[in-house]
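The complex is shown incomplete by one protein chain, all other protein chains being positioned as in the whole.
== chain A ==
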Amino acid sequence: MIRIGDAPSVRRLLIGIALTLTALLLLLPLVAIFAQALMSGIDVYWQNLSDTYTLAAIGLTLLVAVITVPVNLIFGVFLAWLVTRFAFPGRRLLQTLIDIPFAVSPVVAGLVYLLLYGRNGWLGGWLDAHDIQIMFAWPGIVLVTVFVTCPFVARELIPLMQAQGSREEEAAVTLGASGWTIFRRVTLPNIRHALLYGVILTNARAVGEFGAVSVVAGAIRGQTNTLPLQVEQLYQDYNTVGAFTSASLLALLALLTLAAKAALEWRAARRETAT
């Protein structure tokens, strides 16, 4: 029997098509970003980078990530633990609900938050009366980012923890270990790779989120612009080089994320073969 791929010419053709498509669709845009950013030379690049508004956007983006990642780390671990270690009414439902942020468009998520916390929203009136501003300020941006990124950690952990089962934890408890000791010395080491992976994904999304953030941020230059919003705004201002400079930062971050992910997978694979 001869399969299509068996003929060398066909095989070469298929590989060639795949590589060309990859280059065109994935690699070229990436190169274009850096090419555009550095179009007018490295000095202009630095100048654009040290622009006050851009620096503010970098700062805000980092702030969002620094808050979002730990919150979703704890939330994700807690949720995964709950869903995989206990049987309770509504467990299935909860597992489905975790996926809501993936299922709805981020813009819709942003609008819902606006509806809830905006000045004319359900909670907005009360917040306004107490002089607490959530929408069009960093707390709102953090809130929607937490919402959009909350499934990543739990989604990574649940299948793993289901596969591992609770035997080791049961063994630990028969040996007299306290709940915290079990978590720290048995559960955590077993899930650490998946956890780290979830964190990387959460971070990548938290930094790059545009849709939901753009609804609740209000685009106040230097105050509520995250990096993705800044890119968009600079581009609207016909500052192409500036836009691509900020974009190159995001692209760099994406590359770092991919490298970290690859390193983790490589390490995991090496562990597998070692044992």
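Brief remarks on what is shown
Following the convention adopted for this analysis, a contact is a pair of C-beta atoms (placed from the backbone, for glycine too) under 8 Å apart; a residue touches a chain by one contact, two chains touch by 3 or more; residues count from 1.
The definition used in the following text is that contacts and distances are computed from a predicted model.
Comparing "Methionine biosynthesis protein MetW", "NADP oxidoreductase", "Beta-ketoacyl-[acyl-carrier-protein] synthase III" or "Sulfate ABC transporter ATP-binding protein" against the UniProt entry of the hidden chain yields the protein name "Sulfate ABC transporter ATP-binding protein". Contact with the undisplayed chain is limited, among A:111, A:186, A:199 or A:243, to A:186. Among A:24, A:171 or A:259, only A:171 touches the chain that is left out of the view.
Looking at chain A, the residues touching the absent chain are 87, 89, 167-168, 170-178, 181, 185-186, 189-190, 275.
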